[in-house]
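Worksheet: the structure to be examined is printed underneath.
The block that comes next holds chain A.
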Amino acid sequence: MSNRMGRRLCLALAFVSWSLPVLGTAVLAGEGIVVYSARNEPLIKPVFDLYARKTGVPIQFVTDKEGPLLVRLAAEGTDVRADLLITVDAGTLWQAAEQGLLQPVSSPTLDRNIPTPFRDPKGRFFGLSIRARTIVYHTRRVKPADLSTYEALGEDKWHGRLCLNTSKKIYNQSLVAMMIAATGTEATETVVKSWVKNLATPVFSSDTQVLEAIAASQCDVGIVNTYYYGRLMKKSPGLPLALFFPNQSDRGVHVNISGAGITKHAKHKDQALKFLEWLSGVQAQRLFADANMEYPVNEAIAPTPEVAAWGTFKRDATPLVQAGKLQTEAVKLMDRAGYQ
Partner candidate 1 sequence: MHAIELIGISKHYAKVPAVCDVSLKIGDGEVVALLGPSGSGKTTLLRLIAGFEVPDQGSLRIRGEEVSRPGFILPPEYRHIGMVFQDYALFPHLTVSGNIAFGISRDTVDKKRQTEEIARVFGLGHLLHRYPSALSGGQQQRVALARALAPRPGILMLDEPFSGLDTNMRIEMRRELRDILKQTGTTAVLVTHDSDEAFAMADRVAVLSTGRLEQYDTPDVVYHLPRTPFVASEVGQADLIPGVVQNGCVVTELGTFQNNRGFPTGKRVVVMIRPDDIDFTPDAAGEALIHRREFKGSENLYTLKLSSGQHIRSSLHSLSVYPESTRVTLTLKATHTVIFECER
Partner candidate 2 sequence: MTGHLVSRLITGLVLVPPMGILFSALTPSQGVWEHLVTLLGPLFVNTAWLVLGVGTGVLLLGVSLAGLVAYYSFPGRRFFEWGLMLPLALPAYVLAFVYVGLFDFSGAVPTYLRTTFGLQSFPTIRSLWGVVLVMTLAFYPYVYSLTRNAFTTEGARAMEAATTLGRTTINGFFSVSLPMAYPWIVGGLLLSLMETVTDFGTVSIFNYDTATTAIYKAWYSLFSLSAAAQIASFLMIIIFVVLLVTQRILPGHQPPAGHNESARRPIPLTGARAWFASAYCALVLSAGFFLPVIQLMVWAARVAPDDLDGRYLGFAWHSVLVASIAAIVTCTTAFLISVDGRKNPRTAGVTGSSLATLGYALPGPILAVGLFIPLAWVDRQIVSVTEYLFSWKVGPLLQGTFMGAVFIMVVAYLIRFMAVATGAIGNAMRRIPGSMEESARSLNTGSTHLWWNLYLPVLRGGLFTAATLVFVEVMKEMPLTLMTRPFGWETLAIRIFEMTSEGQWERAALPGIILVLTGLLPIALGIRHSDHARY
(Lines give C-alpha, C1' and ligand atoms only; values in the text may rest on other atoms or scores of the structure.)
Protein backbone atom coordinates (compact mmCIF):
# COMPACT_ATOMS: atom_id res chain seq x y z
CA MET A 1 0.00 0.00 0.00
CA SER A 2 2.78 2.40 0.88
CA ASN A 3 4.26 1.75 -2.51
CA ARG A 4 1.07 2.69 -4.28
CA MET A 5 0.84 5.80 -2.18
CA GLY A 6 4.41 6.68 -2.98
CA ARG A 7 3.86 6.20 -6.66
CA ARG A 8 0.81 8.42 -6.57
CA LEU A 9 2.66 11.15 -4.76
CA CYS A 10 5.52 11.00 -7.20
CA LEU A 11 3.06 11.25 -10.05
CA ALA A 12 1.43 14.27 -8.49
CA LEU A 13 4.75 16.00 -7.93
CA ALA A 14 5.88 15.18 -11.44
CA PHE A 15 2.68 16.64 -12.76
CA VAL A 16 3.26 19.87 -10.92
CA SER A 17 6.86 20.26 -11.92
CA TRP A 18 5.86 19.46 -15.46
CA SER A 19 3.05 21.95 -15.66
CA LEU A 20 4.95 24.89 -14.23
CA PRO A 21 7.47 25.35 -17.06
CA VAL A 22 4.71 24.89 -19.61
CA LEU A 23 2.92 27.78 -18.01
CA GLY A 24 6.17 29.61 -17.71
CA THR A 25 6.32 29.90 -21.45
CA ALA A 26 3.21 32.04 -21.20
CA VAL A 27 5.33 34.84 -19.76
CA LEU A 28 4.49 37.95 -21.67
CA ALA A 29 7.16 40.11 -23.19
CA GLY A 30 8.30 43.05 -21.07
CA GLU A 31 7.15 45.60 -23.65
CA GLY A 32 3.83 47.39 -23.69
CA ILE A 33 1.89 49.26 -21.06
CA VAL A 34 1.20 47.92 -17.57
CA VAL A 35 -1.97 48.99 -15.81
CA TYR A 36 -3.15 48.60 -12.22
CA SER A 37 -6.88 48.96 -12.31
CA ALA A 38 -9.60 49.27 -9.72
CA ARG A 39 -12.10 49.44 -12.57
CA ASN A 40 -13.15 45.90 -13.21
CA GLU A 41 -12.08 43.72 -16.07
CA PRO A 42 -15.32 43.56 -18.10
CA LEU A 43 -15.30 47.37 -18.29
CA ILE A 44 -11.67 47.91 -19.30
CA LYS A 45 -10.65 44.84 -21.25
CA PRO A 46 -12.56 45.84 -24.42
CA VAL A 47 -10.84 49.24 -24.38
CA PHE A 48 -7.40 47.70 -23.90
CA ASP A 49 -8.03 45.17 -26.64
CA LEU A 50 -9.11 47.86 -29.06
CA TYR A 51 -5.99 49.92 -28.36
CA ALA A 52 -3.72 46.91 -28.77
CA ARG A 53 -5.41 46.08 -32.08
CA LYS A 54 -5.09 49.61 -33.38
CA THR A 55 -1.54 50.39 -32.27
CA GLY A 56 0.08 47.02 -31.68
CA VAL A 57 1.00 48.09 -28.14
CA PRO A 58 0.02 45.28 -25.77
CA ILE A 59 -1.48 46.17 -22.42
CA GLN A 60 -1.00 44.04 -19.34
CA PHE A 61 -3.12 44.66 -16.28
CA VAL A 62 -4.17 43.47 -12.86
CA THR A 63 -7.35 44.45 -11.12
CA ASP A 64 -7.73 44.81 -7.37
CA LYS A 65 -9.32 47.10 -4.82
CA GLU A 66 -7.95 50.63 -4.50
CA GLY A 67 -6.31 50.09 -1.11
CA PRO A 68 -4.14 47.13 -2.11
CA LEU A 69 -3.24 48.81 -5.43
CA LEU A 70 -1.91 51.89 -3.65
CA VAL A 71 0.08 49.72 -1.21
CA ARG A 72 1.46 47.83 -4.14
CA LEU A 73 2.58 50.99 -5.92
CA ALA A 74 4.16 52.31 -2.74
CA ALA A 75 5.94 49.04 -1.95
CA GLU A 76 7.35 48.69 -5.44
CA GLY A 77 8.76 52.20 -5.26
CA THR A 78 11.21 52.96 -8.02
CA ASP A 79 10.81 49.47 -9.45
CA VAL A 80 7.13 49.98 -9.96
CA ARG A 81 5.59 47.71 -12.55
CA ALA A 82 2.59 49.82 -13.42
CA ASP A 83 2.65 52.74 -15.84
CA LEU A 84 -0.94 53.67 -15.29
CA LEU A 85 -3.34 53.56 -12.34
CA ILE A 86 -7.05 53.44 -13.15
CA THR A 87 -9.62 53.96 -10.41
CA VAL A 88 -13.35 54.45 -10.18
CA ASP A 89 -13.25 57.61 -8.10
CA ALA A 90 -11.34 60.84 -7.77
CA GLY A 91 -10.57 60.47 -4.06
CA THR A 92 -8.26 57.50 -4.55
CA LEU A 93 -6.46 59.23 -7.42
CA TRP A 94 -5.98 62.33 -5.29
CA GLN A 95 -4.71 60.14 -2.43
CA ALA A 96 -2.27 58.37 -4.78
CA ALA A 97 -1.10 61.71 -6.10
CA GLU A 98 -0.62 63.07 -2.57
CA GLN A 99 1.40 59.97 -1.62
CA GLY A 100 3.69 60.80 -4.53
CA LEU A 101 2.74 57.73 -6.50
CA LEU A 102 1.64 59.65 -9.61
CA GLN A 103 3.55 62.09 -11.76
CA PRO A 104 2.27 65.28 -13.35
CA VAL A 105 2.04 65.35 -17.13
CA SER A 106 1.01 68.15 -19.40
CA SER A 107 -0.84 67.36 -22.56
CA PRO A 108 -2.83 69.79 -24.71
CA THR A 109 -4.95 66.91 -25.94
CA LEU A 110 -5.99 65.93 -22.41
CA ASP A 111 -6.58 69.56 -21.46
CA ARG A 112 -8.77 69.99 -24.51
CA ASN A 113 -10.75 66.76 -24.14
CA ILE A 114 -11.30 66.80 -20.39
CA PRO A 115 -13.12 69.70 -18.70
CA THR A 116 -11.26 71.38 -15.84
CA PRO A 117 -13.28 70.08 -12.85
CA PHE A 118 -12.58 66.51 -13.91
CA ARG A 119 -8.83 66.64 -13.89
CA ASP A 120 -6.12 67.47 -11.39
CA PRO A 121 -4.95 71.08 -11.76
CA LYS A 122 -1.39 69.78 -11.38
CA GLY A 123 -1.92 67.24 -14.17
CA ARG A 124 -1.42 64.15 -12.02
CA PHE A 125 -4.74 62.47 -12.86
CA PHE A 126 -7.55 62.75 -15.38
CA GLY A 127 -11.20 61.77 -15.44
CA LEU A 128 -12.22 59.41 -18.22
CA SER A 129 -15.91 58.95 -17.56
CA ILE A 130 -18.42 60.68 -15.34
CA ARG A 131 -20.60 58.95 -12.79
CA ALA A 132 -23.58 60.93 -11.57
CA ARG A 133 -25.03 60.22 -8.12
CA THR A 134 -28.61 61.24 -8.01
CA ILE A 135 -31.99 60.63 -6.38
CA VAL A 136 -34.21 57.72 -7.35
CA TYR A 137 -37.89 57.49 -6.40
CA HIS A 138 -40.91 55.20 -6.59
CA THR A 139 -43.06 56.56 -9.42
CA ARG A 140 -46.40 55.68 -7.84
CA ARG A 141 -45.62 56.71 -4.28
CA VAL A 142 -43.66 59.92 -4.85
CA LYS A 143 -44.42 62.98 -6.95
CA PRO A 144 -41.28 64.47 -8.50
CA ALA A 145 -42.52 67.86 -7.34
CA ASP A 146 -41.90 66.77 -3.72
CA LEU A 147 -38.20 66.33 -4.48
CA SER A 148 -35.69 69.13 -4.62
CA THR A 149 -32.22 68.58 -3.14
CA TYR A 150 -30.06 65.93 -1.43
CA GLU A 151 -30.39 67.97 1.72
CA ALA A 152 -34.20 67.95 1.50
CA LEU A 153 -34.20 64.16 1.91
CA GLY A 154 -33.59 64.92 5.58
CA GLU A 155 -36.98 66.63 5.91
CA ASP A 156 -39.57 65.05 8.21
CA LYS A 157 -41.89 64.10 5.35
CA TRP A 158 -39.36 61.44 4.32
CA HIS A 159 -39.35 59.86 7.74
CA GLY A 160 -39.19 56.10 7.29
CA ARG A 161 -39.16 56.48 3.51
CA LEU A 162 -35.44 56.83 2.70
CA CYS A 163 -33.03 54.08 1.62
CA LEU A 164 -29.26 54.59 1.46
CA ASN A 165 -26.20 52.59 0.52
CA THR A 166 -23.48 52.16 3.15
CA SER A 167 -21.12 55.02 4.06
CA LYS A 168 -18.24 52.64 3.39
CA LYS A 169 -18.87 53.08 -0.34
CA ILE A 170 -16.63 55.66 -1.91
CA TYR A 171 -19.65 57.11 -3.80
CA ASN A 172 -21.25 58.29 -0.58
CA GLN A 173 -17.96 59.47 0.83
CA SER A 174 -17.33 61.78 -2.12
CA LEU A 175 -20.97 62.92 -2.16
CA VAL A 176 -20.64 63.99 1.48
CA ALA A 177 -17.17 65.46 0.83
CA MET A 178 -18.62 67.66 -1.89
CA MET A 179 -21.47 68.67 0.39
CA ILE A 180 -18.88 69.74 2.94
CA ALA A 181 -17.12 71.71 0.20
CA ALA A 182 -20.38 73.45 -0.72
CA THR A 183 -22.09 74.02 2.63
CA GLY A 184 -19.50 73.44 5.36
CA THR A 185 -19.04 70.73 7.93
CA GLU A 186 -21.73 71.72 10.40
CA ALA A 187 -24.54 72.02 7.88
CA THR A 188 -23.52 68.76 6.25
CA GLU A 189 -23.45 66.92 9.55
CA THR A 190 -26.98 68.11 10.31
CA VAL A 191 -28.14 66.86 6.91
CA VAL A 192 -26.46 63.46 7.27
CA LYS A 193 -27.97 63.05 10.72
CA SER A 194 -31.41 63.82 9.35
CA TRP A 195 -30.90 61.23 6.59
CA VAL A 196 -30.02 58.62 9.19
CA LYS A 197 -33.14 59.57 11.13
CA ASN A 198 -35.28 59.09 8.01
CA LEU A 199 -33.93 55.66 7.07
CA ALA A 200 -36.62 53.05 6.46
CA THR A 201 -34.24 50.15 6.97
CA PRO A 202 -30.55 49.73 7.87
CA VAL A 203 -28.26 50.90 5.08
CA PHE A 204 -27.58 48.52 2.18
CA SER A 205 -24.30 47.33 0.77
CA SER A 206 -24.98 48.15 -2.89
CA ASP A 207 -26.90 50.67 -4.98
CA THR A 208 -28.79 47.85 -6.68
CA GLN A 209 -30.23 46.82 -3.32
CA VAL A 210 -31.39 50.40 -2.76
CA LEU A 211 -33.17 50.35 -6.12
CA GLU A 212 -34.76 46.96 -5.45
CA ALA A 213 -35.92 48.07 -2.02
CA ILE A 214 -37.65 51.12 -3.51
CA ALA A 215 -39.19 49.02 -6.26
CA ALA A 216 -40.53 46.64 -3.56
CA SER A 217 -41.95 49.66 -1.65
CA GLN A 218 -39.74 49.06 1.34
CA CYS A 219 -38.97 52.75 1.00
CA ASP A 220 -39.75 55.54 -1.45
CA VAL A 221 -36.58 57.47 -2.23
CA GLY A 222 -32.88 56.83 -2.29
CA ILE A 223 -29.55 58.00 -3.66
CA VAL A 224 -27.82 55.94 -6.36
CA ASN A 225 -25.39 56.17 -9.24
CA THR A 226 -27.27 56.46 -12.49
CA TYR A 227 -25.71 53.44 -14.18
CA TYR A 228 -27.03 51.11 -11.47
CA TYR A 229 -30.47 52.42 -12.34
CA GLY A 230 -29.76 51.91 -16.04
CA ARG A 231 -28.54 48.40 -15.49
CA LEU A 232 -31.55 47.37 -13.41
CA MET A 233 -34.09 48.98 -15.77
CA LYS A 234 -32.50 47.20 -18.69
CA LYS A 235 -33.01 43.87 -16.92
CA SER A 236 -36.55 44.59 -15.65
CA PRO A 237 -37.95 47.54 -17.60
CA GLY A 238 -41.31 47.59 -15.82
CA LEU A 239 -40.04 48.65 -12.39
CA PRO A 240 -41.77 51.73 -10.90
CA LEU A 241 -38.54 53.67 -10.60
CA ALA A 242 -37.42 57.03 -11.96
CA LEU A 243 -34.41 59.30 -11.54
CA PHE A 244 -34.60 62.82 -10.19
CA PHE A 245 -31.73 65.27 -10.65
CA PRO A 246 -31.49 67.39 -7.48
CA ASN A 247 -29.92 70.71 -6.59
CA GLN A 248 -30.56 72.11 -10.07
CA SER A 249 -31.14 75.58 -8.65
CA ASP A 250 -27.86 75.58 -6.75
CA ARG A 251 -24.61 73.58 -7.17
CA GLY A 252 -25.99 70.77 -9.32
CA VAL A 253 -25.89 66.95 -9.29
CA HIS A 254 -22.90 65.34 -7.60
CA VAL A 255 -20.61 63.67 -10.10
CA ASN A 256 -17.49 61.64 -9.68
CA ILE A 257 -15.11 60.23 -12.23
CA SER A 258 -13.53 57.01 -13.21
CA GLY A 259 -10.04 58.17 -14.09
CA ALA A 260 -6.37 57.46 -14.45
CA GLY A 261 -2.93 58.79 -13.64
CA ILE A 262 0.58 57.95 -14.75
CA THR A 263 2.76 56.45 -12.03
CA LYS A 264 5.75 58.30 -10.66
CA HIS A 265 8.31 55.73 -11.82
CA ALA A 266 6.51 54.54 -14.95
CA LYS A 267 8.82 52.57 -17.26
CA HIS A 268 6.79 53.43 -20.38
CA LYS A 269 5.73 56.97 -19.62
CA ASP A 270 5.40 58.16 -23.20
CA GLN A 271 3.40 55.16 -24.30
CA ALA A 272 1.18 55.52 -21.24
CA LEU A 273 0.56 59.18 -22.00
CA LYS A 274 -0.34 58.38 -25.62
CA PHE A 275 -2.74 55.75 -24.35
CA LEU A 276 -4.27 58.22 -21.89
CA GLU A 277 -4.75 60.75 -24.67
CA TRP A 278 -6.36 58.12 -26.82
CA LEU A 279 -8.68 57.21 -23.94
CA SER A 280 -9.96 60.78 -23.86
CA GLY A 281 -10.68 60.68 -27.58
CA VAL A 282 -13.93 59.92 -29.35
CA GLN A 283 -13.60 56.23 -30.07
CA ALA A 284 -12.32 55.20 -26.65
CA GLN A 285 -14.77 57.43 -24.84
CA ARG A 286 -17.66 55.63 -26.48
CA LEU A 287 -16.39 52.27 -25.36
CA PHE A 288 -15.19 53.37 -21.95
CA ALA A 289 -18.34 55.17 -20.84
CA ASP A 290 -20.98 53.26 -22.75
CA ALA A 291 -19.86 49.88 -21.48
CA ASN A 292 -21.21 50.88 -18.10
CA MET A 293 -23.85 53.47 -19.07
CA GLU A 294 -21.70 56.27 -17.66
CA TYR A 295 -21.35 59.78 -19.06
CA PRO A 296 -18.36 60.42 -21.34
CA VAL A 297 -16.02 63.01 -19.86
CA ASN A 298 -15.28 64.45 -23.30
CA GLU A 299 -18.12 66.86 -23.93
CA ALA A 300 -17.84 66.39 -27.69
CA ILE A 301 -19.44 63.03 -27.23
CA ALA A 302 -23.06 62.63 -26.26
CA PRO A 303 -24.12 59.85 -23.94
CA THR A 304 -25.90 56.86 -25.48
CA PRO A 305 -29.57 57.41 -26.27
CA GLU A 306 -30.74 55.29 -23.37
CA VAL A 307 -28.62 57.33 -20.95
CA ALA A 308 -29.65 60.59 -22.62
CA ALA A 309 -33.30 59.63 -22.12
CA TRP A 310 -32.89 60.10 -18.35
CA GLY A 311 -32.64 63.83 -19.06
CA THR A 312 -30.01 66.49 -18.96
CA PHE A 313 -28.90 68.11 -15.75
CA LYS A 314 -26.58 70.61 -14.24
CA ARG A 315 -23.45 69.03 -12.80
CA ASP A 316 -21.70 70.12 -9.65
CA ALA A 317 -18.70 71.98 -11.05
CA THR A 318 -16.65 72.03 -7.83
CA PRO A 319 -13.21 70.66 -8.74
CA LEU A 320 -13.08 66.95 -7.89
CA VAL A 321 -9.78 67.44 -6.08
CA GLN A 322 -12.02 68.55 -3.21
CA ALA A 323 -13.48 65.06 -3.00
CA GLY A 324 -10.01 63.74 -2.30
CA LYS A 325 -9.06 66.46 0.13
CA LEU A 326 -12.26 66.17 2.13
CA GLN A 327 -12.76 62.41 1.97
CA THR A 328 -11.24 61.72 5.39
CA GLU A 329 -13.32 64.44 6.91
CA ALA A 330 -16.45 63.10 5.22
CA VAL A 331 -15.81 59.60 6.59
CA LYS A 332 -15.34 60.92 10.09
CA LEU A 333 -18.44 63.09 9.77
CA MET A 334 -20.57 60.12 8.69
CA ASP A 335 -19.24 58.08 11.60
CA ARG A 336 -20.17 60.87 13.98
CA ALA A 337 -23.62 61.13 12.46
CA GLY A 338 -24.18 57.41 12.95
CA TYR A 339 -24.36 56.72 9.22
CA GLN A 340 -23.08 53.15 8.95
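On how the list was made: all candidates are chains of the complex that A comes from, given by their letters.
Here are some notes:
Going forward, contacts are C-beta pairs under 8 Å (C-beta built on N, C-alpha and C of every residue); 3 or more make two chains touch, one makes a residue touch a chain; residues count from 1.
Keep in mind it's a predicted model, so treat the numbers as computed, not measured.
Picking from 1 or 2, the partner of chain A by touch in this complex is candidate 2. On the side of chain A, the complex with candidate 2 involves touching residues 1-2, 5-6, 9, 12-13, 16, 19-20, 23-24, 26-28, 30, 34, 38, 40-43, 60-68, 70-72, 75-79, 81, 95, 99, 166, 168, 170, 173, 201-209, 212-213, 215-216, 218, 228, 231, 292, 327-328, 331-332, 335, 340.
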